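Note that one protein chain of the assembly has been removed; the remaining protein chains are unaltered in position.
On to subunit A.
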Amino acid sequence: MNSIGENCNELKKQYDSCFLTWFSEKFLKGETNDEMCAPFFKVYQQCVKKAIQEHHIDLKVIEQDHLGTENENKVPPKS
């Protein structure tokens, strides 16, 4: 899948590939240390955050927590 920043596609691909390996072979098996892909994540992040700014999207709005906070929508009572 493409990145929002065209120039981030290659970095995203490298990171995604590392992450998927880590997720399947480490994380799902109980190994929670995520150092393995950190270098890939760092460079990809720098690229994508710049691209997000270029698209005039407020990074703070993306970073805001909703799930598991009072911002999360509630299921209405069964009627």
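Just so it is clear, contacts are C-beta pairs under 8 Å (C-beta built on N, C-alpha and C of every residue); 3 or more make two chains touch, one makes a residue touch a chain; residues count from 1.
Just so we're on the same page, contacts and distances are computed from a predicted model.
According to its UniProt record, the chain left out of view corresponds to "PRELI/MSF1 domain-containing protein" among "Large ribosomal subunit protein mL38", "PRELI/MSF1 domain-containing protein", "Geranylgeranyl transferase type-2 subunit beta" or "N-alpha-acetyltransferase 38, NatC auxiliary subunit".
What subunit A contributes to its contact with the hidden chain is residues 1-5, 8, 12, 15-16, 19-20, 23-24, 27-30, 32-34, 41, 44-45, 48-49, 51-52, 57-59, 61-63, 65-68, 72-73, 75-79.
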